[in-house]
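Input: one structure, supplied below.
A single protein chain has been omitted from the complex, and every remaining protein chain is retained in its original position.
Let's look at chain A:
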Amino acid sequence: MSVILVFLLVIAGFAGWWLSHQRLMAKPWLEQGVIGDVVALEGSALPTAKIGLGVFLAVVGCLFALFTSAYFMRMALSDWQALPLPRVLWLNTGVLVLSSIALQCASVAARRGQIDTVRLGLATAGLTALAFLVGQLVVWRELTADGYLLTANPANSFFYLITGMHGLHILGGLVGLSRTTAGAWNGARPERLRLGVELCAMYWHFLLFVWLAIFALLAGWAATFIEICRQLLT
């Protein structure tokens, strides 16, 4: 459970930092405002939708941290046999990075008001994300063809489970992305389009980060890394 605890520690740190800016030492019983005197809120200048997405991403991060925790705990048992990673995964990773870059470009273009670049970026991002999902399915087929079936070993089960869960999140993101893309073609208001593109980019970067972490986990590097940390500590 150490992975999830570290994750929660990060969340707690962030929450603590935020709370420390909220005048928790104020003495509200001494505050009596008169008309015209209104206490300034430390309200965030960020759009509400972005904060909503940020909170949601914390929940998603929590989910994957828990899968990782379970992975490490199950890995420690004796029947674990790591499975070889198909090379296609590298290609898929590259495609997902491209997708993120395309959305980043779209986001920059939206800020500058270049609608054509926005459209190009959104379309590229959508297609590459679809390509990623297809690539993941190819990986699944390759593995099953080679006899690495879901139930054969817990390493296999985790592989399908975690990649599947990540794929589902990409699929959900594609729903949002397609709505934003439709807006870009049907002449949505510029500020609304910009917000939509930025939200998509934020979600995509996060899922890319999650994917890289999962990749490291499934490839076994994460375990090696933790082993090194443990040796350094002891």
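Annotations
In this text, contacts are C-beta pairs under 8 Å (C-beta built on N, C-alpha and C of every residue); 3 or more make two chains touch, one makes a residue touch a chain; residues count from 1.
Convention: contacts and distances are computed from a predicted model.
UniProt records the chain missing from this view under the protein name "Cytochrome c oxidase subunit 1", selected from "Branched-chain amino acid ABC transporter permease", "Cytochrome c oxidase subunit 1", "Membrane protein" or "Tat pathway signal protein".
Contact with the chain not shown here comes from a single listed residue; of A:A70, A:L130 or A:A188, that residue is A:A70. Contact with the chain not shown here comes from a single listed residue; of A:Q22, A:S178 or A:T224, that residue is A:Q22.
Interface note for the absent chain: among A:V6, A:I51 or A:V134, the touching residue is A:I51. Think of the hidden chain as still there; on chain A it touches residues 1, 4-5, 8, 11-12, 15, 19, 22-44, 48, 51-52, 55-56, 58-59, 62-63, 66-67, 70, 73-74, 77-80, 150-151, 154, 157, 161, 165.
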